[in-house]
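Submitted below is the structure of interest, expressed as structure tokens.
With one protein chain withheld, the remaining protein chains of the complex are depicted in position.
For reference, chains read A, B and C in written order, and residue numbers begin at 1 within each chain.
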């Protein structure tokens, strides 16, 4: 019984600071590091890769749309080959920082609107998967559990990590409860920790209508930009470890040795 | 007696086309490909890497200042660690495109204002050299023959290629004649070809005052953005080959096998 | 019987040149000048405003999405207040260049994907109209004849110019024939001129099925980026003037004095 905890990191830019990377890095097992398109810059990437390495955290790329002004959260309609090449560019740039400190990228998780579009649209999902595969055939592609992105990883022969959420409510059909609805976000660290454990141990989650629904996840997302992020991460990790779940970088249990 | 002919390539951007890459690629032996900072974008990089590969041309990175608006031709005063990381970022991104088609980068040549500043300023030169060395210890660093950049390559243990110019006049002290002075640019293909051959065969050049001065160059720059670039490249290559000079990618004679 | 001929201008950027502004400016009566988001920069804006002024051409803003890499041709999903403020920003910047040479902006025409989305989506159309109205209550908003953008101009009290196309085929329902279909583009200057005259004089167009359909247009678009653009513009203008149509800046017949 093993699970990974991933968190978006390195989303500062120039004079602008964002996130609580220093505080969160010791609590997670995989870092998705921004690559300069929706956020991040070479100085931040260098710093964040070293920080992850110091804490034994898996280093992954977090490519997004070329939209710094919108932080990659706005849908952009690109051609598949644009997406493929934009992903390859970003992953390649981050990989250079990892290699320069004798590390290797373990995974890639698309950011924001790109992640959401890839969950639903097979063409976008495949374009991402091709870009990742060109960057390295052993890179784990992280996508929403049950989404088109997980399917696309299989199609191109990439290992995939199915992502679940400790701090988001689920609908009976297995989708995430939309943020604008009440009780969509689980802000109580203990409630989030409870959900994390249920996912890790029983491979299920309690949906918003009280039903138990199956949910198989290899990695749980810790949102770094919510106010109580550090407390949630700490509670989740503690509960999982206390219950005997192996909390470890996804590469250690998803990749063939 | 071997020499390389290098040319800046892949400097188009989005809807904007620049240069005559298709016409020049068959005539040169090394391509310095822009990496998205001063010019170039992931689509252009992909296309240009494949074009170089098809012609057996050495694939190199051409990192520049983050100044698309100024095409990297305007001096920017950055800290050395910014330069180092910006170079690593750009080289890493391009390397991913090369690897994705089973090729390896052979060299790195800084662009525009970065190249010029690195020729004179040892601190900037060393920052570039460190960035390149972190991207790969076998990458050849291309710099002005006799410049601080060549010195910096030696300091960090990188192979270096000393660059000469077929189409630029030299001053008696070995520096390039400033562009605003008369006869600074050799526009006649035959005159440029003559200078190329003199550099390749006799390791010297005739300076603007008529004096012969020594000039050891491993690679000659073909400027792609001048009107007669294709004719100059053709004349230079023809004259060199006719005289029995081996015109080949710098990696073939500068790198230990 | 008056009509305006408009053309996108000032879409060069830094070292990149695009379009045939010098050749087209004498042939049109309104210039839609890019404002630095999808294309254009302050140097280009300054130059283009002066060029328009010299030829007595109406000066208009051509705001687009903040996507230089995609030339503003890719749909981006922005919130209405983002669109409103992005439009105000761009129009304000260009207005300063116009005022600095004692001229005033006469019109605003959205660019590329923004134009297309505004034709269909009333919310986007209204956001643009609000941004333009905040920049000046007498600015003419240029939109596809019969589109949501024309409707939005009316709602916020802005004058509007209905746009028709001399060089594009129309479908029986009055929409433009999609570019990927055969005979969507009228490349023969005489055919385009014929269509221009029909629109200007009879307020109708012959659709792709041969039917005559009504089309009321205040301004005709001359595409500057097609190969034969200059010839088409010349033929259109000549045919219109020959037939006694007053070809003049839209401000001269659309604005109350």
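Rule of thumb we're sticking to: a contact is a pair of C-beta atoms (placed from the backbone, for glycine too) under 8 Å apart; a residue touches a chain by one contact, two chains touch by 3 or more.
On a predicted model such as this, the values are computed, not experimentally measured, just so you know.
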Out of B:67, B:84 or B:218, the sole contact with the unshown chain comes from B:67
Among A:2, A:53, A:69 or A:213, the residue in touch with the chain that has been omitted: A:69
With respect to the chain omitted from the figure, which of C:71, C:97, C:115 or C:165 is a touching residue? C:97
Filtering B:75, B:154 or B:181 for touch with the omitted chain leaves B:75
What residues on chain A make contact with the chain left out of this view? 13-18, 39, 41, 68-71, 73
Residues from chain C at the interface with the omitted partner, ascending: 36, 42-43, 45-46, 81-82, 85-86, 88-97, 99-100, 134-135
At which residues does chain B meet the chain that is not included here? 66-67, 69-70, 74-78, 82, 113
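The definition used in the following text is that only the chains that are shown with their structure count from here on.
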Please tell me whether the contact surfaces of chain B and chain C are same or different in residue numbering, using the over-half criterion. same
Which one of the chains is farthest from chain A, going by Cα centres? C
Whole-Å distance, chain B centre to chain C centre, using C-alpha means? 42
Could you please state the distance in Å, as a whole number, between where the Cα atoms of chain A are centred and where those of chain B are centred? 39
Hey, what residues on chain A touch two or more of the other chains? 82
